[in-house]
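Take this structure first; my questions come after.
As you look at this complex, bear in mind that one protein chain is not there, while each of the others sits in place.
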Amino acid sequence: MNASRAAVLAFPGRLASFRREGWPMVPITILAVLALLAIFADVIAPHDPQVGLLGERFRPPAWQQGGSTAHLLGTDHVGRDVLSRLIFGARVSMVVGFTAVIFAGVVGTVLGILAGYLGGWVDQVIMRVTDAWLALPALTFAIFLAAIVGPSEMNIVIILGLVYWTRYARVVRGEVLSLKERDYVRLAIVAGCSKRTIMRRHILPNVVNSAIVLATLMLGVVIVTEAALSFLGVGVPPPKPAWGLMLADGKKGLMAGYWWLTVLPGVCIMLMVLSANLIGDWLRVKLDPQLRQL
Amino acid sequence: MSETDAPLLAVEGLTTHYVSARGTRVTRAVEDVSFTLGDGETLGIVGESGSGKTTLALSLLRLLPPAARTIAGAIRFEGENLLTKSEAELRHIRGKRMAMILQDPMASLNPLFTIGDQVGEPLRVHEGVSRRGAWERARELLGAVRISAPDARVRNYPHELSGGMRQRIVGAIAISCGPRLLIADEPTTSLDVTIQAQYLSLLRELQRAQGLALIFITHNLGIVARMCDKVAVMYGGRIVESGPVRRIFGAPAHPYTRALIESIPKLGDSNGRLTAIDGQPPDPAALPGGCAFHPRCPARLERCAVDRPHDTAVGDEHRTACWLHG
Amino acid sequence: MKRFVIRRVGYALLSLVVLSATFFVFVRLTGDPSVLLVEPGASKADIDAIRADLGLDKPLLVQYAVFVKGLLRADFGRSFYYRTPVLELYLERLPNSLLLAVVAMAFSLAIGIPSGILAAVRVNGWWDRAGKIFALLGLSMPSFWVGLLLILFFSVYLGWLPSSGSGTPWHVLMPAFALGWYFAAAHMRLTRSSMLEVLGSEYIKLARLKGLPEALVIGKHAFKNALIPVLTLAGINLVLMINVAVVVETVFAWPGVGRLLFEGIAFRDFPVVQTTVILGGVMIIVVNLAVDLMYAVIDPRIRYER
Partner (left out) sequence: MTPLLEARGVVKHFPVRGSLFGGSQKVVRAVDDVSFVIEPGATLGLVGESGCGKTTTAKLVLLLERPTAGEIRFDGESLATLDAEGLRRYRHSVQAVFQDPYASLSPRMRVGSIITEPLVTNERLSAAELATRLRKVLDLVGLPARAGELFPHEFSGGQRQRIAIARALALSPRLIVLDEPVSALDVSIRAQILNLLKDLQRELGLAYLFIAHDLAAVAHMSHVIAVMYLGRVVETGVARTVAVHPRHPYTKALFAAALPAHPDDSRDDIVLVGDVPSPLDPPSGCRFHTRCPQVMMPRCSTDEPQLACVDARDVACHLYDRV
């Protein structure tokens, strides 16, 4: 064995692995608590979220004058327990948020990869639709779709998926275009790999990170959109307890100063969205340094 | 101190470290570096990636990134220690008495301002020349770097000019205030061979015309051979050998320098084996103890792994840090 | 330059075609579009009349042609509720929306640009951290909730500002702030990141090497370059504001096009819904085009690179 062979025995340490950065515990905890509430809502919630006692209308939270421990966070305009509705509302937001994000993410990622890698007319068709749909403000587009299909939780998921897949497609395609020019993709062709193999083995794993980062950031957007749709009355149909719907109801007591009906559901939305964004930001730095500037 | 005796630039024991965000990791990018440079001389600083040569250049101008700090040493430029200067005082030195050309001259021009504006800017700031006067001088400077039709070019935006012209313009900016020292940090790595030759001959012309001292920072020994009077070889943040170019190429004292010179293929003698240096350049954040080169050194002694060799004179102006000569 | 313009216009036209086709397809997908297009509670004869009018028995392409012809003549139908042409209703509301959007934009730029620049210049410092929290809050607090909180505080508790309606300058403040809030965060983020990118560029290094005072480096060399993407985004966002104001306008009963859209939903007035959404899309496509073309004028690089 000559010198040129035996050259490399010392490995530098993991060059690219950076310091283990602290996990964002606060947002993870918040999301975990909300998830637990959503899963065990039936057990945890003290009252039926959909049935109210008219005699108990507009009860303030327990610590205010006139409040009672029976309704820790007070009651709404038809006497329903706010705490129970918030707990069940977490379920709605979680289910709608996650399914819509995953639905949009899968569709968008797949189409983005196909458009980016195959190019040609496939790319033209997918990207022209993407561009035109991106031109529409997401909220109004969703309202339009909701006006056509009518409100239901299932429809909301489909609508949000239809509206938001374009974001993934755009980002993923852009990334694929640059991946496609990477030498390791060229070498895979030289090695005789088929297009399917290349997309599966060399392209997909390298865009998954961006897709996941985008998904966490989209989770917040989707939840806000769902709340807005429900607030406008084209989202989750009453009397289901969605946070957006609660805000719309809460507006009825606003001028009378029944603050808890407005503040509390909003705080829930904010906490959830904030947590999703914080985790998304952290993931972005962690998984994909190129996206830091996004 | 009389200006005639002191060298133009004397760097003594310069040490610059990078400290990671939490202060847990220290990268000794530049460690105890000393050299001098006289008026009109050309010094080549050679090193591989991670050897600390760019950090050295930025330390000289005191334009280090926030994570880096010069923690020891002195930089005497025209008799004054730059390390004790305030930011405002430094501004009067940068661009006026000491200029620098960056790695990517093509990206160094601001896309939104005209050539005339950018070339004349140092004059307006440092010498208070009027807008019109700066414009006039910019035109002369473009002529000085051999750009044809300077009257039209001053009005152009950078993207309207070819790559070669943009490099010349960066050269024009560097000499606009008549500096005494020009630092060029790998100014030709991104260039094609023939374009590189153009740029090198332009730099040499400017140097002769203006009587500039020049520091050339590069990984390429060929550039040093062509351009420089003196050379300093860096490895692991330290200067391992320095001296006149002919001496270093003729009789290199440090095993690293010798291996580097021998590892380059030479035109005309093909088919022989090249002398390769084993192993990899060290990670600047985790330098080996003793002499940083010892794990790769073909002539290492036992003490090389333990003790750091001292800087020793091995000839007229020729110094090296190696136990073979200690 | 000419080719660039032709191409941008071409893409814009294509987007409009895709957009109209999208609407058309979605409406047909529901099964019988006449249900949507006819007033709630209409008689069988009315439905048949609409069917015949739209030619629902004809091939899809013919139907699409009828649909596009209507759009091209700016014939968006009549509102079921107001019984007037939808376009008139829309144009009546547009100035209010525009006013709201302009004030909201002023808010968002006044907050977003200075805080973004400060965050970038003092990167990782105190200002940067505060800005980051602000940006995250902006993205996480839905504008309608911000609106409700504003009402609660300024109208109900303090009684300083009117909670709904329009007419005086006081009326516009709260809805504009609620609307601008989200965008302020977006503008801050973009200002910060584009400023950071510019500050890391070679030409900023050269500006420092020239010995320019820091104020000149930031104010002249960095600012202009960093501001271009922000102003581009602001241009697009202004139009976006008109179109996403629907929730804020609903909260404050502000008589803009968003409110019109909400009424359209509430009264099952499909022509109104469809028109506001289509016109919103058209507006945004046109503004995108305008911004791209203006970009080419402001930034001398683009003219040649295409």
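Note that the chains take the letters A, B and C in the order they are written out, and that residue 1 is the start of every chain.
Following the convention adopted for this analysis, a residue touches a chain if its C-beta (ideal position, glycine included) is under 8 Å from a C-beta of that chain, and two chains touch if they have at least 3 such contacts.
Everything numeric here is computed off the predicted structure, so don't read it as measured data.
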Task = Among B:Thr70, B:Ser176 or B:Gln196, single out the residue that touches the unshown chain.
result = B:Gln196
Remark   = Cross-chain touch to the chain not pictured, restricted to B:Lys85, B:His219 or B:His325, is B:His219
Note = Missing-chain contact, candidates B:Met234, B:Leu260 or B:Cys291, resolves to B:Leu260
Key: Residues belonging to chain A that touch the chain removed from view   = 1-9, 11-12, 14-17, 124, 182-184, 186-193, 197, 201-202, 205-206
Ask   = Which parts of chain B are in contact with the chain that was left out?
value = 48-49, 162-164, 192-198, 201, 219-223, 225-226, 245-246, 249, 256, 259-261, 263-268, 270-271, 273-278, 280-281, 296
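Convention: only the chains that are shown with their structure count from here on.
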Remark   = Most contact pairs found between chains A-C
Remark   = Note: chain C sits from chain B at a C-alpha centroid distance in Å of 51
Key: Chain centre separation in whole Å, for chain C relative to chain A (CA means)   = 22
Numbers and ranges of chain C residues touching at least 2 other chains = none
Request  = Mark out which residues of chain B touch at least two other chains, giving numbers and ranges.
outcome  = none
Key: chain C to chain A touching residues, read off their complex   = 11, 14-16, 18-19, 22-23, 26-27, 29-30, 36, 136-137, 139-142, 144-145, 148-149, 151-152, 155-157, 163, 193, 196-197, 240, 243-244, 246-247, 250-251, 261-262, 264-266, 270, 273-274, 276-277, 280-281, 284-285, 288
Ask   = Considering the complex alone, what residue numbers of chain B touch chain C?
value = 61, 63, 90-96, 99-100, 102-104, 107-113, 121-122, 125-126, 157, 159-160, 170, 173
Request  = Would you tell me which residues of chain A are touching chain C in their complex?
outcome  = 128-129, 131-133, 135-137, 139-141, 143-149, 220, 224, 227-228, 231-234, 247, 250-251, 254-255, 257, 259, 262-263, 266, 269-270, 273-274, 277-278, 281, 293-294
